[in-house]
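A short write-up of the structure that comes next.
As you look at this complex, bear in mind that one protein chain is not there, while each of the others sits in place.
Just so it is clear, A and B label the chains in written order, and each chain counts residues from 1 on its own.
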Amino acid sequence: MSRKYDLSPVLRDVSLRLFSGERLALTGPSGSGKTTLLNCLGGIDRPDSGSVLIGGEDLTRIDGEELAMLRRRKIGNVFQFFHLLPTLSVRENVEFPLLLLGVAPAQRRERAGSLLERVKMGHRAEALPSRLSGGEMQRCAIARALVHSPRVILADEPTGNLDSVNSANILELLQELSGEMETALVLVTHSEEAARICQREVRMRDGVLEEVRG
Amino acid sequence: MNLKPVEDRGGTARVSGVLLRQFTLRHWRGQPLRALLLVLLLSLGVAVFLSIRLANRAAVASFTNFASVLSTQADATIGAPAGLLPDSVLETLRQNMAVKGTDISAGMELIPIVEVVCAPPRSGEDGGIGARGSFTLIGVDLVALQNFAADQKMERRWFEEASQADEQNGGGALGRLLGRRNAVYCSGKLAAKEGLRVGSLLVLVVNDQPVSLEIAGIIPGRSDQPESPAGLLVMDLPALQELSGKVGLLDRIECLFPKGARQGASRDALLTRLRAAVGEAGSVRTGESRLAAAELMTRGFRLNLTILSLLALLVGLYLIFQALDAAVVRRRSEIAVLRALGVRGSEVRRAWLWEAALLGVAGGAVGVLGGWALAQGTVRAVSQTVNSLYYANNTEAAGLHPGEAAGAFLLAVGCSVLAGWFPAKRAAATPPAQLWAQGAGPGGAEADSALRTWVGCGLLFGAVGLAFCSPLTFSGGSRFALGGYLSAFFGVIGAGILAGDSLRLVAWLAARFSRHSAPRQLAQSHLRVPTSRHRWAAAGLLCAVSMTGGMSVLVGSFERSVSEWIAHLLQADVYLTSDSNQAATAYNRISSSSWRKITSDPAVSDWDAMLLVPVEFGGGSIRVAGTSLDFYQRRRQFSWLKEPLSAEVFDRKQNEGRCVVSESFAERFRVGRGARIRLPTPKGERALEIEGIYTDYGDDQGIVMVERGHLQEWFGTSAVSSLSLVLKAGEDPEAVRAQMRASHPGLAVFTNVHLRGEVMRIFRQTFAITYALEAIGVAVALAGLGITLASILAERRAELTTLRALGMSRTGIAGVAAWEGAILALGGTAGGLISSLGLGALLIFVINKQTFGWTLQPAIPLRALLLLGVVVPVSGAAVAWVVGRYGAELPSDVTK
Partner (left out) sequence: MKISLPLLFAIASAWGYPLAAAPVNFLPQPLLKETEDGFRVPQPGYQFVFPRDHGSHPDFKVEWWYLTGHLFGPDKERFGFQATFFRKANTPPREQGSGGSKTFRSDEVFLFHAALLEVESGRFIHTERLARSGWDANASSSGLSVRVGEARLSAVDGQEDRFTLDASIRAEAGFSLKLEAQKPVVVFGKDGVSRKGESATAASWYLTFPRMQARGEVRVKERLIPVEGLVWMDHEISSSQLTEEQAGWDWAGIQFEDGREIMVYRLRRKDGATDSASALSWVDREGKATYYGASEFQWETNGVWRSSESGAKYPLPVRLKAPDPVTGSLVEWILEPLSNQQELDGAVSGVPYWEGACRVLREGREVGSAYVELTGYAGALGRALR
């Protein structure tokens, strides 16, 4: 695909293939187009040419509302700034994607509960995000990103706002869980350490993608 | 960890419900004050609107016909087009109808009625005209009334009290009651209020004499019907005929059709037969038309009130819009996250519309209750005005009419949803978190500014064009200035739209004064490219200021016109009329012996008497005034619009076929000088030529003025309605007044000064409600300004952080907001003042003229406008400063 902003190309003929369960690190200097690529992958932005397929569905062929539905089903997001919903408790935050999908309450509780345990946030299930530390919030965010068994998780600098200890925990979780649930992972990062949990690494430079390893 | 993938069973409604429960309601719970404030503001608008509607309804409803006392409705009413019906009509009618026992129309009831409006005598120096409340004294055949009581299954029979009292005397109550001249029945409400019982005395002024009436009993009713109004008194008909000097005469005959002929073809057939039987002796009107007459009379007045009340509602709408818009801004990040998580735009929009609807429901419910409470006060105000200007009514309390309440409630919800439409759209357009975090605009592109300007100008042009439209005419001659109102509406909206553009100008001007102040420079820089929020706030202020200013111009012009008119008209020293003439439909008279005695008093050097009679004309009702036209002209009491071209109309020997008319008459019936009209009188129609047109602000129905002597002859009476006396030099008006009051306890006596004061007071009372509404309008616009600024600040999070990083103090930031608010307010106010002149002109020359028919002398109330021009910007700045001071505390983007 390719994408232009104004008159300057941000993505030039980028081509990428990801398998289920595969972890991919996306590195590169700021302004290289990583975020744009991530946004296109997540159906947030639309390439000028080319197509994006997730599990056989082409994102470029469907409109905004459909894209939202698709995001609901197939994509999970982990953000640099966590973006937990402030008025919901931890548990409710994690259950939310399921709520959107119309899952019955009992089932929701069960799934969310087990994931919360898995990310070691079970004991804070009723707390509000304002009471959590950065690491705790990100762990919830990860649980939320996975609770609906998406095809792919898009993580944009997930450790960008965390200290080293928390970062390590988060990365470990991402690695383990994506493997267990066979969810693909695209990890945009500056950090070498973060890139290492992935099996592949690609680098963006001036809108062009280069395989580094894997 | 292995979790199976999940199916999507999503539906838009379900998701919106989730959003509502887990977000909207929690936000409200977390910030209950804010939600409460919104609800209260909306409910204020609803309350004002509903209270005015209820007051209007109550004022008209009290004008009922007697049949309603019998819990039924008259199917037809026979009246004389002018003067009164001779009671011989009844016998003629029976004969002409010639009903046989086997006729399908057998069983029609004729209820002859004599009606007198009167008031209790004064007790000391009481409040002005209209303060004492009126009684409607109805004379009806008490014997025939027994038949209805039985029919309608009244709880009690009419003579129960009398017959109980008479039991010891061996009966004969009916016979004795019929012989009495002063026995009267009152309603249970009055008895309770005044502590009256059988045998109590009630003194009322009938014509020019106080009369002592004895309570014979309570008007019976049905338990399932509302009680008779407190102002209703019932007497035996011949007794009232004698008491009021209407011997051999009736005011009207109410007809109840038999059961089989109340609808459809048989009703029409009976109506035709009745009309034929009545012939020339009277006019037959169907039951609805009497109520309709009352409605027509006050339609102009009530419509104006309703429109003002709609304003209150619109203002509430505006606030909801501002508040919801601000809320969207506040919760933007949350919405962005939701979008990222896969919530659709349509789901977001629906949730926000639901939020608006819920606000509407809450505001509507509170507003309905508040409106009912408020109505108790407005009813009094409205009914007093109606009483003075139009007809007698004694409305005590407004009931909560379910239809009106439901209407107001639905309106509240509807307006809320309407107001929430735009913010909901904006919310739906919020991009998902990823884009939004990068600062990709607030979403919702700003509309094309050129288009806006064109629309604004177009509306202004349209407004100008509409101002030249003719009014809508209803049957009976009353008019509605539809073009005028639409013009006002479009004009204000157009000006509001252009207000935004004017902001740039104001900002540019402000820039000239901002070189040495950081807050000022920053403030005007914001306004160089005003956002739509800025424009809305400015527009709101402009609307409020222009409406307040426009009303001030109207009221100022009114005051000026009326004072000048009064100065012309009231030249005599002492004025007298029946003390019972507390309401506009009270036609009590001063007997010939009384007025001859008064006018021959040695202190009097010149005098005039006026006889006023109501007459049906052109499908509606007008009044005919008989006075000495020569006296009027000599004393220059006429304020001529079209002066008579010759002096014949003032010569009583030559003016029998001539008249002059009031401006309202000329407007209403579209006649001018030289036109000929045919006036109905008891002695037949009289042809009159209109010689001149004069101004009269006391009348909006129309008056035809003729020489008194001729009028007295046509109507067969030597009594008059009022007297004006010019005293000899050296006589003290107060002393003469005191002396006449003492010797004529049934007459109200005014000195010139006193009467002028009374007239002005009545006029001001009419505008009492509008003042209140204006104040509310301005307050609300200022509140809107505050809300807008708060949301603007919320949007500028990044800038705030930067400012603080750059070292600007909290006071400094407050200053930025204050200047921004002041510039906004100044822009809105300046524009508002300009357009208020236009609106004022519209009100004076179009709306008022077309509705009431009056030409006003325009007057610009400089003081009021200046006050407005200063108070609003200063208040705006103050509000903005407060917002800025506390808005500077807003948490910035960074979460902990």
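The definition used in the following text is that contacts are C-beta pairs under 8 Å (C-beta built on N, C-alpha and C of every residue); 3 or more make two chains touch, one makes a residue touch a chain.
Note that the coordinates shown come from a computational prediction; the quantities given were computed from them, not determined experimentally.
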(request) Sort by label and list the shown chains the missing chain touches. (result) B
(message) Can you tell me which of B:L25, B:L40, B:L90 or B:I860 touches the chain that was removed from the display?
(response) B:L90
(request) Give the residue, chosen from B:P238, B:G377 or B:G657, that touches the chain omitted from the document. (result) B:P238
(message) Of the residues B:P32, B:G248, B:G279 or B:G465, I need the one that contacts the missing chain.
(response) B:G248
(request) Using the definition of touch stated at the top, determine which of B:L25, B:V143 or B:A357 touches the missing chain. (result) B:V143
(message) Considering the complete complex, identify which of B:D103, B:E616 or B:D630 is in touch with the unshown chain.
(response) B:D103
(request) Can you list, in ascending order, the chain B residues touching the missing chain? (result) 87-88, 90-91, 94, 99-104, 106-108, 141, 143-144, 146-147, 149-151, 157, 159, 163, 170-175, 178-179, 236-238, 241-242, 247-248, 258-261
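The working rule: only the chains that are shown with their structure count from here on.
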(message) Counting only Cα atoms for the centres, state how far chain A is from chain B in Å.
(response) 64
(request) Name, in rising order, each residue of chain B that touches chain A in their complex. (result) 1-11, 14-15, 18, 22-23, 26-27, 30, 333-334, 336-346, 431-435, 437-438, 895-896
(message) Per the contact definition, I'd like the list of chain A residues that touch chain B in the complex.
(response) 35, 38-39, 42, 44-45, 64-65, 68-73, 75, 77, 79, 81-88, 92, 96-103, 111, 114-115, 118, 130, 146-149, 156, 177, 180-181
